[in-house]
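Note that one protein chain is taken out, while the other chains of the complex remain in position.
Per-chain residue numbering starts at 1, and chain names A and B are given in the order in which the chains are listed.
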Amino acid sequence: MSRLFLRSPEAVAGTIILALLVAMALAAPWLFPRDPLAIVGPAMLPPFQDWTLPLGTDRLGRDVLSGLFHGARTSLAVGLAAAATSIIVGVLVGTIAGFAGGWVDEVLMRITDAFQTVPGFLLALAFVSVAGPSLGVVVVAIALGAWTQPARITRAEVLSIRERDYVAGARVIGMHPAEIAFREVLPNALPPVLALSSVIVAAAVLTEAALSFLGLGDPNRVTWGGMIAEGRAVLRSAPFLSIVPGIALVLTVLGVYLLGEGAVEASAVKRGNA
Amino acid sequence: MSPLLSLRGLSVRYPGSKASLAALDSIDLDIAPGERLAIIGESGSGKSTLALAIANLLPGNALVQGAVEWPGLGRKAENGRDIGFVFQDPSASLDPVMRVGDQIAEVARANLGVGWRAAQALAIQLLDRVRLPEPKLAAQAFPHQLSGGQKQRVAIAAAIVGKPRLLIADEATSALDTIVQAEIMALIGRLVTEEGMSLLFISHDIALASQIADRIAVFRHGRLVEIGPARQIVSNPTDSYTRLLLDAHLGIDPHLEIDAHLEIDA
Partner (left out) sequence: MNRALRLIRRRLLGAVPVLLIVVVGSFLLLEAAPGDAVDAYAVSFGGDAGMIAALREAWGLDGTPFARLTAYLWSLLHLDLGQSVAFSRPVLDVVLERLPNTLLLMGAATALSFALGSALGIVAGSRPGSFRDRFLSIGSLALYAVPGFWLGLVLVVIFTVQLRWLPLSGMETIASGKSGFGRALDIARHLVLPVASLGFLYLALYLRMMRAGMAEVWRMDFVLAGRARGLSRRRIVLRHVARNALLPLVTMLGLQSAGMLGGSVVIESLFAIPGLGRLAQEAVGARDTPLLIGIILVSAVLVIAVNLLVDIAYAALDPRVGAGEAQA
């Protein structure tokens, strides 16, 4: 599997990008122990002028490179947490709906429909605006709009699996329905959802960035979206300040996609060989 | 008379599959104008590969050796106007979102150089010839609105609208139930006679093949093991494998089948 995986150039590129990002995120507190929001030098210092501030400073004199490193932490943390939350919620809802059937299924699916009808970003906006911006709230806000797709896929999988022999067998030996659902059915329904996880992570990273671009991120943390918004005020004189964190964002999302594509391809090849 | 089609040392290999086994192994075969040749053989014996090779439809990665020549044409054959092709599964061989009349008409337009209106008229005419009731209405139908037999009639119409010299029917009746199968067989037989086409009839069913063919060729593992007049192959096969195929058809009386074939023709 891993050999197959590394044969695809996309997967290799994705792995390298994400490994670098994770390294950045982990190393941030050691390399830049100071608060990235602290003012450390003259405002709007251009890059490559001062070796202690290699990428210069922003409008308020904050270290751009330090912001990039700490921003990687926020992006990855929020993106992964929100994606995990939405996948867990979606899988639970989908399993219950598909396994219970009847009116439970009907109610859960109408709720899913409702969440898909409301633009996820507006929902996130409303939630953050009512609950106040903090890291946890942002995570939940993003998950609010992202759990529906895993729920639908899981339900479809569960529906196709629940009639199979081993499930019938479990019924015959008198296993509790909940046990059947979560022990026998769920593990088999997971792969298609996990295949989708890269898309969900990428979307979560992008939503976090958009929220903080609008000033709705956690105000006590550096975010790439926030840095882009900051740089906007001086777009004419220093476009660099907006462009660089954006490139970091694009690379992150691209890395996630490439990794996902590589994984899906590798598992397809593996299945084809089996 | 020179043959319409002549295969010389035709070999086909699909890379990736077991290299030792060629899908077709040095096939020499002629088809005369107006002749009906049946190809029979078990699954995987290379029948479809032969048909696709003749119509130049093999997948891009297939390795082809030998020659496919058309002495009867004096040039390379072109699909649609020289070769008509009927596939096994009529549900899959028609575009699900195009009206069947249009699917026949587009073939007429591509091969006969007629305008769209004339092509439409031809399509309706063809639907009548393949005995679809209410051809004008049928032309407006989408494939999913037709039965399997009706769809296969449409596919046959699309195959012959370009007035080809050779009609290839690759298991054209296998996906249909027995009664419909007999009707489609009769239709193919009648059209081939009317148009003076040659027929390459592919089947794994030796009884079915003997109903329609003048000659039968038996394939096995990509090789041509025996070829001869239908009567002779059925009643007096020289090859042990052919005998095996015949024996597999428990209880068939070859002579009776051939009489049935004559009746269809009459």
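The rule is short, and it goes like this: a contact is a pair of C-beta atoms (placed from the backbone, for glycine too) under 8 Å apart; a residue touches a chain by one contact, two chains touch by 3 or more.
All figures in this text were calculated on a predicted structure; none of them were measured in a lab.
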item	value
In the full complex, displayed partners of the excluded chain	A, B
Contact partner of the left-out chain, one of A:F99, A:F127 or A:W147	A:F127
Contact partner of the left-out chain, one of A:L37, A:I111, A:A156 or A:A195	A:I111
Identified contact with the non-displayed chain, of A:V12, A:L159 or A:L254	A:L254
Residues from chain A at the interface with the omitted partner, ascending	110-111, 113-114, 116-123, 125-131, 145, 202, 206, 209-210, 213-214, 216, 228, 232, 235-236, 239, 242-243, 246, 249-251, 253-254, 257-258, 261
Interface with the undisplayed chain - residues on chain B	55, 57, 78-81, 83-85, 87, 89, 92-98, 106-107, 110-111, 142, 144-145, 155, 158-159, 162
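Here is the rule we go by: only the chains that are shown with their structure count from here on.
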item	value
Inter-centroid spacing, chain B versus chain A (mean Cα positions, whole Å)	55
